[in-house]
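With one protein chain withheld, the remaining protein chains of the complex are depicted in position.
And now, chain A:
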């Protein structure tokens, strides 16, 4: 045991002089960071601030008596997420068990602050499990996925709007921006990608210019410009800031989606198009039934990665005065009573972003493997 440890460390940590020096520097540093960080997390930190400010962090200034609307949103998203998962990953017994354990752990943490919340979280998780089970068991349901997402988003908007769209905030706003951008930029991106290959020079030039422009300017600029320009274009309507922000994100990210889709279109062999044409299919049908499905299969993993980019870019909406998750954390800290809890809040933000981000990355990687197995 000791001998093998020594052999392992010799091979992995002290193989060459440079390795040895690096190891001697890095290992104590890590140990020190872990120790001091750990002792602060378990002894110094005052985590009470998180449950106290959790509502602001999650929904911003959304009115407390309307919070049930946010819970409704969580339930809808739970079902949709589960259904989406089921289209790709079959729900094994082991997977279901692991999932239940994770949910139980989250619920336990939540019970500590509020039993009702715990119940609702478990309900959302159960809905997700149901959706997952349904689409992984009955393949016929899968074709309703896109309509379901569209309907779901409309329902969420209808559910959350009454108190005022301007009141949306916190993690809820970050997630909504991500969802809306992801769902809307996909069809737009597909259209742009096809437009860039169009026979018609005017269409081709417009799409190319659009894509290249968006890809060469910063997101924050696009969001800000759209925010300013929309009221000028449509002075008779007062479009809420949140919607203007979503418009900016969608306009910006559809250019990136278009480029991903285009790389997928190029990956479809020429013979596929020729075979379809030789069967008499119209160009529209060739693209719809032969080219697009094959190219989307290639680009699903980068598109999932793109969703993560959107999510991580969401804090930029502070520029138009919105309060996303990160901004909500800063808002909590702005309260003088909490001003010495900076680390607690930022660690909470960090961990949450990290968990969501790594979940999406993990899904994208799994998806890539899954699709690679399915093809050829």
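The working rule: a residue touches a chain if its C-beta (ideal position, glycine included) is under 8 Å from a C-beta of that chain, and two chains touch if they have at least 3 such contacts; residues count from 1.
Throughout what follows, contacts and distances are computed from a predicted model.
Engineer: Looking only at the UniProt record of the hidden chain, which name from "Cytochrome c553", "Amino acid ABC transporter ATP-binding protein", "Helicase" or "Electron transfer flavoprotein subunit beta" is the right one?
Structural biologist: "Amino acid ABC transporter ATP-binding protein"
Engineer: Which residue among A:235, A:271 or A:336 touches the omitted chain?
Structural biologist: A:271
Engineer: With the missing chain put back, one of A:142, A:297 or A:366 would touch it. Which one?
Structural biologist: The one listed residue touching the chain not shown is A:297.
Engineer: Which candidate, A:282, A:342 or A:361, sits in contact with the chain we can't see?
Structural biologist: Touching the chain that is not displayed is residue A:282.
Engineer: List the chain A residues touching the unshown chain?
Structural biologist: Output for chain A: 199, 269, 271-272, 274-282, 285, 289-290, 293-294, 297, 375-376.
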